[in-house]
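The other protein chains are all here in position, but one chain of the complex has been omitted.
In order of appearance the chains are A and B, and numbering begins at 1 in each one.
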Amino acid sequence: MVPLAGYLGLGLFMFTMGVVGVMIRRNPIVIFMCIELMLNSVNLTFVAFARYGSVTHHGSGIQSAMAGQMIVIFVMAVAAAEVAVGLGIIMAIFRLRKSIDIDDMSLLRG
Amino acid sequence: MVWDAIRRFFSYEFWSYEGLQNHGVWGAIARVVIVVLPILMLVPGLIWWERRLLSWMQDRIGPNRVGPFGLLQTIADGVKLFLKEDITPTAVDKLIYFTAPALALFPAFALGGTLPWGPNKYLTPIADVNIGILYVLAVSSLGVYGIVLAGYASNNKYSLMGGLRSSAQLISYELAMGMALAGAVLASGSLTMTGMVHFQEGPWLGMVKGVQNWLILTPYGFVAALIFAICAIAETNRAPFDLPEAENELIAGYHTEYSSMKFAVFFMGEYAAMFVFSGIFTAVFCGGYHALPIDWTFAGLPIVDTANSVAAGFIFLGKVAFFFSCFIWLRATLPRLRYDQLMSLGWRSLLPLAVANFMLVGVWIVAADVYKSEMAGLVAYLIGFAVMFGVYLLVKRASADRFEGMENRGVVMNTGVEPVSLLGEV
Partner (left out) sequence: MPPTDELAKLTLFGALAGVAALSAVGVVAFGNAVRSALCLIANFFCLAFLYFTLNAELLGITQVIVYTGAIMVLFLFVIMLLNFGSPQFLKEPPDYLRKGIGILFGVVLFGLISSQVLMPLAKVKATTAPDDYGAPQQIGLSLFTTYVWPFEVASILLLIGIVGSIMLAKRKI
């Protein structure tokens, strides 16, 4: 069997790349994509724990397996809503200011 | 442990017939061949059929020179496309430019595995798993990438417009398609293709024995089938939804910059997708491999059932060919939609209808369960439909003044000039 650490390591790597991307990129769309990358790395971790499960869990294996999968579904729902609103905001900013550099968006009142 | 495994991998036993059988490799290869080869081989025939049928409908002759009835015309065209100069414009994004045709071809072939060709399990090749319909939705949603990326990579405003239109169109119509399929899934209680075909063998509406319960013959299934058919045409970018490649507005849209074999790959992908969507429509709504919606065993003629299962693959192919011809028929009949009409149809007609239908299937099932009779379900469905339609009319009347401005938006040419009828006064 593939060890649990393989999945967790991949998840950690993706999460780190997401963090680095948010720090070094200035294009808000790419930053947004890096946030999606982080969300997905966490999803992968959840599914891996759901399958390998109950290391520190008190209930039965199937319960923790279900909990792991449910949270992934909710994260996907939240991500979908977030993308719909976030891209709408980016488009609105672009319409207003004709620029989408993240460092130009430091004012509270446009 | 790892070295042992590697040694085993290179051993004779692993690659011998028995070893491969144990690993399912032969089976997998055979299934892939069963899936991909027919679709690949059918594509030239489909193109020939479209050209002949279209020319017949338009009172022309069509290709009739190469081979009997012009059957080899497509082969000749293919050879021509192979031998043509392959032009790559200088300003294209090369990596994406070359990936896009492959991506356009992929979904159609990946979907080919879901078609149930017959009751035998070897005839339902790949995706007879418990997520069959979801697999259809997932893979068909990937179809947009080939077109969008081709439009982007071409570095051409018209191509980019085609790609943008295509992505908006596919996102819009995918939702309605998903909801229509969800209604069918809810009614049949199965996510597998074979399960849905099996459900359609049952008594009609759960009441009338002797007639098969093809979904297109039931009220909810008819609505869902209508929505699915429209969405399938939009997903395959066929007329009247072929805005991404509208030749008179966008100079053929996303594949303007593609020449020779790369263009042919887009072409093949489109025809394979049409074939596969016809197949899914047949399997989900039209009884799959059954020739007629009649339960022959109940009618006292089980021999016909046996004959049907022997000829299952050919019956399925015949039905698919019929629905494929309907695609062509629509192309010959309907003019292209305007962009705002397309969006309006998808979001304000098809999606609400699909959601309403989905909810009403649930109402049917609950009513049938509570009153222990399918008739109650039918009555509840019809009442529910009437109520929803009434609500729709009320909402439409209440918001009539707000929608008025939206309906009239569009290009008004030649303002102030009376349209002149070419036929004179009628």
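By our rule, a contact is a pair of C-beta atoms (placed from the backbone, for glycine too) under 8 Å apart; a residue touches a chain by one contact, two chains touch by 3 or more.
Please read all numbers here as calculations on a predicted model, not as lab measurements.
Though it is not drawn, the left-out chain touches A, B in the full complex.
Where subunit A meets the omitted chain, the residues involved are 1-10, 12-14, 16-21, 23-27, 29-30, 32-34, 36-37, 40, 43-44, 47-48, 50-55, 61-62, 64-66, 69-70, 72-74, 76-85, 87-92, 94, 98-101. In the full complex, subunit B makes contact with the omitted chain through residues 1-2, 4-6, 8-9, 14, 23, 93, 95-96, 129-131, 134-135, 137-139, 141-142, 144-145, 148-149, 151-152, 157, 160-161, 163-164, 167-168, 170-171, 174, 191.
What we mean here is this: only the chains that are shown with their structure count from here on.
Inter-chain centre distance (subunit A to subunit B, centres taken as mean C-alpha positions): 33 Å.
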